[in-house]
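Shown below is the structure under consideration.
For this depiction, one protein chain was excluded, whereas all remaining protein chains were kept in their positions.
So that you can tell them apart, the chains are marked A, B and C in the order they are listed, and the count of residues begins at 1 in each.
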Amino acid sequence: MGGYSTVLEQIEEETRPLAGRGEVAQYIPELAGVRADQFGMAVVTLDGTVHACGEARVPFSIQSISKLFSLTLAFTCVGDALWQRVGREPSGTAFNSLVQLETEKGIPRNPFINAGALVVTDVLCTRFVNPETALVEFVRRLSGNATLDYDLRVARSELDTAFRNRAMAHFMRSFGNLHNPVDDVIDAYCRHCAIRMDCVDLARAVAFLANGGVNPWTGERIVSESSAKRLSALMLTCGTYDAAGDFAYRVGIPCKSGVGGGIVGHIPGELGLCVWSPALEATGNSLAGSVALERFTTLTGRSLF
Amino acid sequence: MGGYSTVLEQIEEETRPLAGRGEVAQYIPELAGVRADQFGMAVVTLDGTVHACGEARVPFSIQSISKLFSLTLAFTCVGDALWQRVGREPSGTAFNSLVQLETEKGIPRNPFINAGALVVTDVLCTRFVNPETALVEFVRRLSGNATLDYDLRVARSELDTAFRNRAMAHFMRSFGNLHNPVDDVIDAYCRHCAIRMDCVDLARAVAFLANGGVNPWTGERIVSESSAKRLSALMLTCGTYDAAGDFAYRVGIPCKSGVGGGIVGHIPGELGLCVWSPALEATGNSLAGSVALERFTTLTGRSLF
Amino acid sequence: MGGYSTVLEQIEEETRPLAGRGEVAQYIPELAGVRADQFGMAVVTLDGTVHACGEARVPFSIQSISKLFSLTLAFTCVGDALWQRVGREPSGTAFNSLVQLETEKGIPRNPFINAGALVVTDVLCTRFVNPETALVEFVRRLSGNATLDYDLRVARSELDTAFRNRAMAHFMRSFGNLHNPVDDVIDAYCRHCAIRMDCVDLARAVAFLANGGVNPWTGERIVSESSAKRLSALMLTCGTYDAAGDFAYRVGIPCKSGVGGGIVGHIPGELGLCVWSPALEATGNSLAGSVALERFTTLTGRSLF
Partner (left out) sequence: MGGYSTVLEQIEEETRPLAGRGEVAQYIPELAGVRADQFGMAVVTLDGTVHACGEARVPFSIQSISKLFSLTLAFTCVGDALWQRVGREPSGTAFNSLVQLETEKGIPRNPFINAGALVVTDVLCTRFVNPETALVEFVRRLSGNATLDYDLRVARSELDTAFRNRAMAHFMRSFGNLHNPVDDVIDAYCRHCAIRMDCVDLARAVAFLANGGVNPWTGERIVSESSAKRLSALMLTCGTYDAAGDFAYRVGIPCKSGVGGGIVGHIPGELGLCVWSPALEATGNSLAGSVALERFTTLTGRSLF
């Protein structure tokens, strides 16, 4: 167990100089204002031991990492019926492209691109009177941190700039693949993206996937063992935008990234992890974070393959 | 070890009724004439034990499974330089689409779509005087079967109908991403696709990937351990045409399929396997074979995730 | 002049049997309920003589024909500055496609596809406090019919089903190419499409283009002679959805069609015309109307070429 602390130390030493390289997301002031050269990483093994380095306890905007939690929650609501409304294939295009949506008649390629996450959110809007609270509570249970919440200013900024997501939502509605009013879905979606968490909480929150679908901190079954494996497969093939193939190749574990600079991942049967550094590669994934993950699986010799 | 034999028996019993459902590839008479209701499967553990059922010893045309071997051989020749000429991302489009090639200026998305395999073959044409013999000998070494060969009639039929592949080759040549004469590359490519093997030989031939890059039958290192992992990641994200996400989700192990109806796969550290049944789903993957693989990872509880 | 009346008689006799072939637009009840087998045509020469046949005085929903009037009105407001926000090229894709909009960063191909007309409407929303009234008054002046108006029920039905247009509007807004609130633009756009006119009024309303930009009924200059020619060129290359090439080939005069089944056109220096029959070809143009126009230019030997 001490091994992971040593590995994190080495990774921080190697990777810290990269923190700040790339571009911090600029589309809302709340993200643009984040100091670019921050770097944190946390590993939580299934016995609850936490290994952390750098700014692992600085909260940040989880952004698209929320798509993993909203997918899991929606999946607990409707199960495999979800796959009639969203695919499970990598998109081969940018996360916010409308092209494939047109060719494929309003069925998004997977739940981790924006269009797919909007369908997932639509499911939550149908199921919950208050879909934003429902997700926050779900993530609180997964992470064991009952105080975390979304950042209302971030949510509002997202709402004000969500033209492209609104375009997608209306577009899918034109194909009958959105059931709730567009404004409601976009509102919930923006609040989900605005959840603030730190690396340790996020590493804890994904650990249920490493633990066969059971929340290791409470013993609560979240999804079946088979479903946990399948959600993990989806992370591997689709979790890091149009760089998923490259991530699988270089890192080799299931990951989900966000434009806030966070990336969560896990090793089945062993651990959940999260790395954070705000400056992004052109693909939208944290530059230093990607390198840190590659170093982690190389140094530990642990990956799926 | 006896466990796998029992599992295969059960899978054959369950899956045999599906053999014949779907469509046998029709574009050349040699494939169209294959009896549709055949089914075979083989598992070879790293100690060399063979478990097999059904028509596991009936040779068939490996078709796109050859892309895995040609990629490996090309990778041993030029290493990571290969990735300057071909990507590592799922394509999100049909295996023989030219659209993405145009958008992305002649760089195929990955080495398992036709365009990518043509670039890989171009590498082999540059390196070997006789690229078709080179690959056959490589596959002989991997499988331990010194008699296997390509089927000249199949190769000739492929050549006569290779208009779309020629289109891709000329197209990539127009972008400078093909160095040898198109006719030479197409000729080698068609011969590679025409290699005939059975399930047992194929399961043995992929075992080096499960064995950290070392041929388990000879001890010869084929690729580094890290490279073996990375090629496996590529199989998982890109190995089964535009159904790779679905395969990862349902099956959860690295696979490579061919329109001859074969699918190879492996579980790192444990085994290589191959299933064969000629009738295909719309995605180009064997219908019964896909089901058999899903049953295999479910019944054994073994997958990457 | 009597010649045109004879020609119209012959066309009605030949074409009436085709009225009803094709599909009446179904997306709102007000259009779906129109009797399919109606047919009317009107020719108005620049001296004011009206030739008409069939249901030439039955008002119908002008739909996309309004795009010609809104373009002209916007052009009188901002002139060539309009072309910084919308192109002048045929789209090569469906009238409501978002694909090209994504590739070309929010700049619609031309003002006659929906996306382009939304930009045009946005210009009118900026310029006029009440953009729907402004257009109605403009069309009243052009046609000389002070009583025409839009149909509020049609406008409301359009509004309720305008998901795809809303998608486009938000999409263009995400690229900065829409300046007013999406709801305002869509509202004005739907009212414009809902204007009701008959063939005679429409033939009169387009006559200013045949008359070098001057309203022949009032002597008012609407646009410069050069602009009249240019707007006519745009009608010829882009006015009939993705069948503009075919229309130019078969008919050979500038036309603009709508899914209400109307098609307006003109012959420079001579006449304005309008044909109407509600059932549409797959391209969205009136089937009987297209045939009638082809017969008209053939029988009169008049076309641009």
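Everything below uses one rule, namely that a residue touches a chain if its C-beta (ideal position, glycine included) is under 8 Å from a C-beta of that chain, and two chains touch if they have at least 3 such contacts.
Owing to the predicted nature of the structure, the values given are computational and were not obtained by experimental measurement.
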Shown chains contacted by the missing chain are B, C
From C:S157, C:N177, C:S232 or C:S277, the answer for touching the chain not displayed is C:S232
Of C:C53, C:V139 or C:A244, which one is in contact with the hidden chain? C:A244
Which is it among B:R35, B:R57 or B:H170 that touches the chain not included here? B:H170
Interface residues of chain B toward the undisplayed chain are 97-99, 101-103, 163-164, 166-171, 173-174, 182
Missing-chain contacts mapped onto chain C: 87-93, 100, 109-110, 226, 228-230, 232-234, 236-238, 242-246, 248-250, 252, 254, 268, 298, 303-305
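As a working rule, only the chains that are shown with their structure count from here on.
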Minimal step count in the chain contact network, chain B to chain C: 2
Count the residue numbers both chain A and chain C use at their shared interface, divide by all numbers used there, and answer same if that is over half, different if under half. same
Rounded to a whole Å, what is the gap between the Cα centroids of chain A and chain B? 32
Scan chain B for residues touching two or more other chains and write them down. none
